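With one protein chain withheld, the remaining protein chains of the complex are depicted in position.
In this document, chain identifiers A and B correspond to the written order of the chains, with residue numbering beginning at 1 in each.
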Amino acid sequence: MSVTLVIDQAEKQFDIYPALRGVSFTVEPGELMALLGPSGSGKTTLLRAIAGLEQLDHGRVLFDDVDTRRLSLRERRIGFVFQSYALFKNMNVFENIAFGLRARPRAKRPAEADIRRRVGDLLDLVQLAGLEKRFPAQLSGGQRQRVALARALAIEPSVLLLDEPFGALDAKVRKDLRSWLRELHGRTGHTTVFVTHDQEEALELADRVAILNLGAIEQIGSPDAVYDQPESAFVCEFLGETNKLPVHIAGGQAFFEDMPVFRSNGQNHLGPASLYVRPQHIKLVDNGPLSLQGVVAHIRRNGAIRRLEVAVKGYARRLELDLASAVAPAVGERVAMKITAGHIF
Amino acid sequence: MSDASARLSAPVPRYADRMREGFAVRALLILLALAFLVLFLFLPLVSVFAEAFKRGFDAYLAAFDDPDAMAAIRLTLIVAAIAVPFNVVVGIAAAWAIAKFDFKGKNLLTSLIDLPFSVSPVIAGLIYVLLFGAQGYFGTWLKAHDIEIIFAVPGIVLATVFVTFPFVARELIPHLQALGKDDEEAALTLGASGWRTFFKITLPNVKWSLLYGVLLCNARAMGEFGAVSVVSGRIRGLTTTIPTQIEILYNEYNGVAAFALASLLAALALITLVLKTFLEWRYADSIAASRHS
Partner (left out) sequence: MSLVASEVRWRKPSILPGFGLAFGLTLSVMCLIVLIPLAALVIKAASAGPADILAIATSPRTLAALRLSFGAAFIAAIVNAAFGLLIAWILVRYRFPGRRLIDAAVDLPFALPTAVAGIALSAIYAPNGWVGSIAEAHGFKIAYTPTGVLVALIFIGLPFVVRSVQPVLEESEVDIEEAAALLGASRLRTIFRVILPAVAPALLTGFVLAFARAIGEYGSVIFIAGNIPMISEIAPLLIVIRLEQFDYAGAAVVGMLMLLAAFLLIFLINLLQAWSRKRLGDV
């Protein structure tokens, strides 16, 4: 059932700005891939191009080895879940889900009994059995989302595409649906691509994450890979929280305010650069080599951890770090810090 | 202490007074508006029925016992039965092209669709006389081929189509635009054909604004006077519609008969208003998008 999805040199120009600039990647059969990026990064355009709702100026989209430009929308068999869900208001839940089956050419249309059984199975799958007579207006946001998904699954899609699947839902429902979708994907195993601007959603849900910026892919990889080994400043800043220190690289070391603060092994840079450090990668230490001096300006509780804001000379913003130990310095106290991991761009 | 109590007992400027007019002002404004409406709207409407029944119910009924009147009613129905469906089809096509696609010249096309509203009905008749009349551009050719347009039913239909052209498209365009394209795209990805998408998804989505447009289109089609009067030649029993028959009767000082026919059209107008109000009230959300363009 599942296909390999190949995007090859996809390019698309909108009136004045390029929406996609030579995007290429492959989604393996049964893989769950997230397209992550800020608004205007081209992620929705890419998703719509895969679906065939948008035409590419250049490049191809392949399902297994078939160039989709040769396929009609019907032949592509795309399961597309719209951000607005696009449920048909004049049809009840049952008719919405059955729509794709009933729309088939007469020769391929399942018998009425088959349609009933298939829709019944799907309703069970999305846990909406008993609601088939309801109209979209009578459903909650989360229920609508699941109807939209069931409707997309009904045509046995070769690829499942979801545009901001949780965008319109409140935080609690979002969390529930997220784990449910993960589980559902495990059971059905469709090659799936979803678009999101929420990094937490992408990192938690996807097998691999493609990070888009200004119509091009910045990095593509497993959640661990993109988080722990960002390949660009954009990815570093976009994913998770980070401090950005202006440094000078010389002799394999990063200098901040003319003091060496970090050993930049293996990162080929010389001259001015930025050192990106996540809050959990700064430790409080006693004075020593490669340490950074500052004054505690503020302490916040951030769920399970405590976040220190430290004023550092030569840095306009405050350096943020997560406190590992239970003992906290007082506000106004001088501290020394050591950077345990960072990325230089 | 005394200072504080003085402040408390001082008359508090009432917030509500600043927010609305006093009762007297409100009553005066309402009465003024009502007087205007009575003079210009209600009296004319009431007078139609009053004049029609001035000589009693039998005289009223006798007005319809006239072959010319019946012919006028029949012709009015025939013209509406051709012009309205025609404009529904074209109006839907225009709305589909304009609301669902982006192309150069779209704004111009939208303005052109509204053009017949801005043109005097007399001009709507005049242009067809200039084209198809005896001395018109195609006059000789039509005469040679024995085709009658002016002073005949085809001319009346043409003029009616012209003046009612914008109604359907103008209700549908803003509504379709507000709905967006998601539903249609969803249906197409689910494998539906274009026609199936249109009939099962698009049409049900806009049915109330379509009905609204049809209602207004029909009222105008049955009531059009100026354009029809110019192209029809007002030949009694042959090319008179209800409005032109009313004119003939009125000019013959046959007031009761004229107002009896007029009462039919006034009743149609009232039904149209009631249905229109009902649609606006019942399907406010669905029509709101299309009401003010």
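The rule is simple: a residue touches a chain if its C-beta (ideal position, glycine included) is under 8 Å from a C-beta of that chain, and two chains touch if they have at least 3 such contacts.
Keep in mind the model is a prediction, meaning the values are calculated, not measured.
All shown chains touched by the missing chain in the whole complex, by label: A, B. One of B:116, B:191 or B:213 touches the chain omitted from the figure, and that residue is B:116.
Considering the complete assembly, chain B touches the hidden chain via residues 15, 17-21, 26, 29-30, 32-34, 36-37, 39-45, 47-48, 51, 89-90, 93-94, 96-97, 100-105, 109, 111-116, 118-123, 126-131, 133-137, 158, 161-162, 165, 181, 184-185, 188, 194, 197-198, 216, 219, 222-226, 229-230, 242-244, 246-247, 250, 255, 258-259, 262, 265-266, 269-270, 272-274, 276-277, 291-292. Those residues of chain A that touch the chain absent from the view are 13, 52-58, 73.
Just so we're on the same page, only the chains that are shown with their structure count from here on.
Remark: chain A and chain B have CA centroids separated by 52 Å (rounded to whole angstrom).
Taken in their complex, chain B has these residues touching chain A: 180, 182-183, 185-193, 196, 200-201, 204-205. Those residues of chain A that touch chain B in the complex are listed here as 51-53, 73-74, 76-80, 82, 84, 86, 88-90, 99-100, 103-104, 151-152, 154-155.
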